[in-house]
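What you see is the complex with one protein chain gone and the rest in place.
On to subunit A.
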Amino acid sequence: MLGQQLFNGVLLGATFALVALGFNLVVGAMDRLNFALGETAMVSAVVGAVLMETGLPFAVAFLAAIATGGLLAVIVYVASFRYVSDRFPTASILSSLGMGLVLTAVVVKVFGSDQRSVPDVLAGVDLDLGLFRVSGAQLVIIVLAALMTVGLYVFLDRTVWGTAIRGVSDDPTMVALLGVPVQRVILLTFTLSGVLAGAAGLLTGLAYHSVSPFDGFTSTLTALMVIVLGGLGSVTGGVIAALVIGVLQTLTVAYLSATLRDLIVFVLVGIVLLVRPQGLFGRNAGVLERV
């Protein structure tokens, strides 16, 4: 029982981690928050769900979802970040919140405001690993989320463009002087964050078997709590914090009460903000500067 709950929590946390990583990438690149990222995830999930309903295989729907996510993130970048003066630190937040409103409203106009069910994948699969059982959908979620997280690590750590992203995050002026095309790196960062959000959207939809146009807001909220807990801009901290929150929520629902699920996370985040505002794992200099 406990093993199963822990696994479910990790599963939930893995989807949180993807959106939170998207947020942290943008914070690194521009010191700005993209508040439309949750809605980006929601739109991608709706697109994925619609494609799956028409009978297309999950792989196609997943690719379409991450493509949608990347594209939307670029649109949000152009609308809310590229041409917004950096003399007004909150302007991009307001603008991206506005984009979030627009995305939600457009989805409601086009697809209606009802919940949309997400078809199951690998319905016949049911692995029994002793401590816990894994359904086909859960297997897909955990494998894809892990692949994307590890892929992001390898990309940031080993490739030229990944190094450039980390460089821009540390000191944009310096890397610009070294000849790094900062604007293109930022564009790449936004695309990556959208891809992660798109994947998270569809995988979350798969976990709950449904997606609603108003999910975007919840994703943004969860991601914000994850990045406060893990430290603003800290990639590793974000992943660990996401898993902590996922497990905590699942255990609360299983052993205490479903109504306490969000409250416990709020309390945890409040304590962290009071005691350790740089986040549990925010030890690198870049994060400290942002507190």
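Methods note: a contact is a pair of C-beta atoms (placed from the backbone, for glycine too) under 8 Å apart; a residue touches a chain by one contact, two chains touch by 3 or more; residues count from 1.
The rule we apply is simple: contacts and distances are computed from a predicted model.
Between the listed names "Amino acid/amide ABC transporter membrane protein 2, HAAT family", "Polyamine-binding lipoprotein", "NitT/TauT family transport system permease protein" or "Cation acetate symporter", the UniProt record for the complex's undisplayed chain reads "Amino acid/amide ABC transporter membrane protein 2, HAAT family". Only one of A:L72, A:L232, A:V247 or A:L280 touches the absent chain when the whole complex is considered: A:L232.
Within the complete assembly, A:V106 is the residue of A:L2, A:V60 or A:V106 that touches the hidden chain. Screening A:N8, A:S44, A:T68 or A:S95 against the full complex identifies A:S95 as the residue touching the chain left out. With the whole complex as reference, residues 27, 31-33, 35, 79-80, 83-85, 87-95, 97-102, 104-106, 109, 217, 220-221, 224-225, 227-228, 232, 259, 262-263, 266, 269-270, 273-274, 277, 290-291 of subunit A touch the missing chain.
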